[in-house]
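The other protein chains are all here in position, but one chain of the complex has been omitted.
Coming up: chain A.
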Amino acid sequence: MKTYYNPDDLKNFGKIGEFQKPLADKFFDYYGEVFAEGALTAREKSLIALAVAHTIQCPYCIDAYTTDTMEKGCDEEQMMEAVHVASAIRAGASLVHATQMMNKVKEISM
């Protein structure tokens, strides 16, 4: 069955330079530097990436950062907590807009 997403395409991510090399090189340099050990550990960055991957709902990123967090020594509980952080922010982002709804209700109600 054909689908828009093919797991094997993830392996070809590095080949995007075939169509535009200078920009791809800049991106991968930047990407590599972002995920290196810094003020945050590579492990912390990987957990953030896993959470963001769920927020943007990118299947490639979810596959990649599930493996990466495990290879950074995280366990399932830590990984699921990271996804809950992303989910809580998403839910909170919706719910905080309820204040606007409440304001409007009050504005137009007797």
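Heads up, the rule we're going with is that a contact is a pair of C-beta atoms (placed from the backbone, for glycine too) under 8 Å apart; a residue touches a chain by one contact, two chains touch by 3 or more; residues count from 1.
Convention: contacts and distances are computed from a predicted model.
Think of the chain that is not pictured: of "sn-glycerol-3-phosphate ABC transporter ATP-binding protein UgpC", "Ferritin-like domain-containing protein", "NADH-quinone oxidoreductase subunit K" or "Radical SAM/Cys-rich domain protein", UniProt labels it "Radical SAM/Cys-rich domain protein".
When the omitted chain is restored, the residue from A:Asn6, A:Thr67, A:Ser87 or A:Asn103 that touches it is A:Thr67. Although one chain is not displayed, its contacts with chain A can still be listed: residues 11, 41-43, 67, 70-73, 75-77.
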